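One chain of protein is taken out of this complex; the other chains stay put.
And then subunit A:
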Amino acid sequence: MLRSDRHVGFLLRANLKQNLKYSLVWIVILEMMVASGAFKMQTIMESTGKGVQDLLNMLRMPGMAGLFGAMPKGVALNSATVFAGVMMVFMVILDALYVMPLMVKNTRGQEESGLLEMVRARTVGRTAAVAAALCELVIVNVILFVLYVGTIVSLNLKGADFNGTFLFTLALIAANLMFGVFTLLIAQLASTARGANMIAYTVLGAAYLVRTVTDIENTDWTWLSPIGWAQKTNAYSDNNYWPVLLMFGVTLLLAAAAWQLAKSRDLGTGILPERAGRARAAGYLRSIPALLFRTTWGVVLGWLIGAVVAGGIFGGVLNSVGDILKTNPLYRQMMSVTQVNAANKTMVLSFLALYILLFVAFGVVAGAQVVFRLKEDEDKGYLGVIHATKQTRQTISLSYYLIGLAVSLVVFVVGILMVYYTGNASLKDPLAAEYLTRMLVAGLPAVFALVSLATLLVGWVPRLSAVFWVYMGIGLLVQMFGSLLNLPKDSGKFSPFGWLNQAPLHAVQTPWLSAMIIITVVFLILGVIGYRQRDVA
């Protein structure tokens, strides 16, 4: 049995070296997130101003509970408990976004590129790749564990005892191991690296959505989501260790399954059998856009379903967002009925202003992925034969760019329509159509501006595609959590996420709107020019 793990050490060393830069960047980012989160919490909570009460009020709102996780009930809220409540979900997701691609890259990715075939022909065992990936997962998590504990202890949050810090970090690590190992298993099942990544992200997204709904509606049901297990440790208050045990148990089961699959399947195949394809191409398959449609429709459909589900969920909870005012007797006393209704609406709208950022991001990721496929397909050599045909670089690049823009448009619009209509179905005072228009008018140009930035990068410096994701991610996070982290009001203005002017609460301002439209057109044209003048493979 052990024989099949031969030379794990060799593979592990090679992988660690290969992934060094990627891991270093991620570990630094994650460490900074924990440190800045704890530090901000400390500054706000341990100050004497009214910031404390503002923050606590905000965190008790259902919409916030939906985004970050529900605050534990019946506990003293101090720096430590609020920190654990706000940061747990956020960090579980960030950690998972780090290890998921890493696990796929080390197993299915290497298999796809043929690297593993070469390695396996040496005296390297059948399950060595999985075992090496597993070792790497444990190593990076031990590093993260030490860094997190060290940071939190050294910042000395009020109310933080070592037991709570230990449990909080242990829960993060356990969840991360669970998602990492789950990805390993998926990488064994799926037959492409791209597919494995997509499934892993989808499951992570679904876990987040499930706990969004349950945290708003009834926190008992949060047990349904694996991310919820980490929340249920209630570090610094109940200090419940059972969920950690549960996560470790699931991790072991998943690891055993991945190992067993790796041992018994053929190299280079998935578990699902290959269906035979068509002998002749369908009649429509006679252009680059048709080819792109043929090769991406599955993924696009996935994004659309995601947009419908997420839109439906966010729309469905809008009702409870508003109800908080009505159930609060103090507010009712202070305001007349119409005023309550108005405040209620303002509240719903400001939550929509937060949710719209998520849908912009949703649309951008879906569209930019298509745009970046121009680089990917080129790197994979698919375009070699295409470039020699009479299709021009202009046709080829524009096909990828415009289809990317179209995908982002459809995903964004479908998501927003779902939020609006399911929201109106649940609200007692439906929102006027004007607010839908505001969301679309502000959001679409932002989506386009970001996707066109991707076209600019692909056209001129395709190597820098990672920069795009970092810029987009930071832009989204700063705009969403900036106020919570006490950042200056305009600090989100460096990306289109900050240019929306909290639509639909306010309408987007014309200068920003024009800026976004101009950026879209100019970047798109530059992207085509860039692709025409650079070397292609």
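Just a few scattered comments:
Here is the rule we go by: a contact is a pair of C-beta atoms (placed from the backbone, for glycine too) under 8 Å apart; a residue touches a chain by one contact, two chains touch by 3 or more; residues count from 1.
Operating definition for what follows: contacts and distances are computed from a predicted model.
Of the candidates "Ion-translocating oxidoreductase complex subunit D", "Polyketide transporter ATPase component", "Cytochrome c oxidase subunit 3 family protein" or "Ferritin-like domain-containing protein", the chain left out of this view carries the UniProt protein name "Polyketide transporter ATPase component". Considering the full assembly, A:R278 is the residue among A:R278, A:R463 or A:K489 that touches the omitted chain. Interface residues of subunit A facing the missing partner chain: 191-192, 274-282, 285-288, 291, 294-295, 377, 380-382, 384-393, 533-537.
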